[in-house]
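Heads up, the thing below is written out as structure tokens.
For this depiction, one protein chain was excluded, whereas all remaining protein chains were kept in their positions.
Let's look at chain A:
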Amino acid sequence: MTEHSRDLSRRRLLFGGAAVGAGVLLAGCTSNESDQPTTAQTKGADAAAGGNAAPGERVTIGFSAPAADHGWLAAITTNAKAQAAAYSDVEFKTVEAGADAAAQRAALSTLISQKPDVIVLLPADGKELNAAGLEAMKAGIPVVNLDRAFPDALAYRLQIKGDNYGMGVAAANYIVAQLKAKGVSAPIIGEIAGTDSLELTQERSKGFADTLAQNGLKVNNRRPAEFTADSGQQAATSLFQALPKIDAIWNHDDDQGIGVLAAVTQANRKEFFMVGGAGSKKAIEDIQADNTVLKATVTYSPSMASSAISLARLIAQGKGMSDLVELQVPKELILASETITKENASSYLKLGF
């Protein structure tokens, strides 16, 4: 009996010790301090240039974006914060928007009651948050809609977004030009889309398919992923299995592209070239190094958040964009989707996220 209990207590001590040790070790493993911190994309308040950059009337900018589950969304929030910090005359108020439209609506009503001078908003869903935009505008607070449009023109003062359809067009144009240069007849083209239920994915695919059709080409197989690397790897593995020979692939998103490139290595395929999407730092570096199948990426840059903050400040101060004739900021701004290749990668590197 006693021998057993001594045995047991020794065992407990051992297990307990091991557990505590493992716990300490694990806790030590949470650090994520990287050698090179990612820099936000900002445009410094160049006071010497005078004009709009010079400090003006003090304004408060309220900001709300959905909880980030993706590098792009994380970069949006980082950029907005950093750009606001670059202005001495801007007070930046941010509210956690939670995971869905309902949570963001609640967060927004708190923000509206604090009466900021302007609200910059990346809605979880433009349609679902249309009413919240209207409410703020009615309360006399101008709303800057970032990326996901409200259907109602009264719900926003400024709309700034990327060009999803244009991304597809740019990707298709690059692919068509490359295939022509290589003289490939009847090329096999694959597409790895993002989350299929999102409108932005559908727009991207439509732009891609339309442009290919104009050139007499079509997508031979399209596999949607979920904007995550693991889903990208699986979608790409399926795509490779369906198409034993491929000439070109467009992958909608560089974050999921990490998985797609992994699948390329695992399947040992190199007969095709690939175009990415969004313009992550890693993708731009890969393009520059030119040692993977990734030869280009079409941008959908989170730098739009920085620009949104700059324009929100101008709106609140009642100023216009100094290069334009108009005295006020325009109502809509759609960023062009640019194509990053090996030739111009170095100039885009600072915009990668």
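The criterion applied here is as follows: a contact is a pair of C-beta atoms (placed from the backbone, for glycine too) under 8 Å apart; a residue touches a chain by one contact, two chains touch by 3 or more; residues count from 1.
The working rule: contacts and distances are computed from a predicted model.
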Legend entry - Name under which UniProt lists the unshown chain, selected from "Serine/threonine-protein phosphatase", "Acyl carrier protein", "Succinate dehydrogenase/fumarate reductase iron-sulfur subunit" or "ABC transporter permease": "ABC transporter permease"
Legend entry - Hidden partner chain, touching residue among A:N221, A:Q288 or A:T341: A:N221
Legend entry - Residue, one of A:Q233, A:T297 or A:S310, that touches the chain absent here: A:Q233
Inset, instruction - Specify the residue from the set A:A139, A:A213, A:A242 or A:A289 that touches the hidden chain. - result: A:A242
Inset, instruction - Could you list which residues of chain A touch the chain missing from the display? - result: 4, 7-8, 11, 22-23, 25-26, 28-34, 67-71, 73-74, 196, 220-224, 226-234, 237-239, 241-242, 244, 255, 258-259, 261-263, 265-266, 282
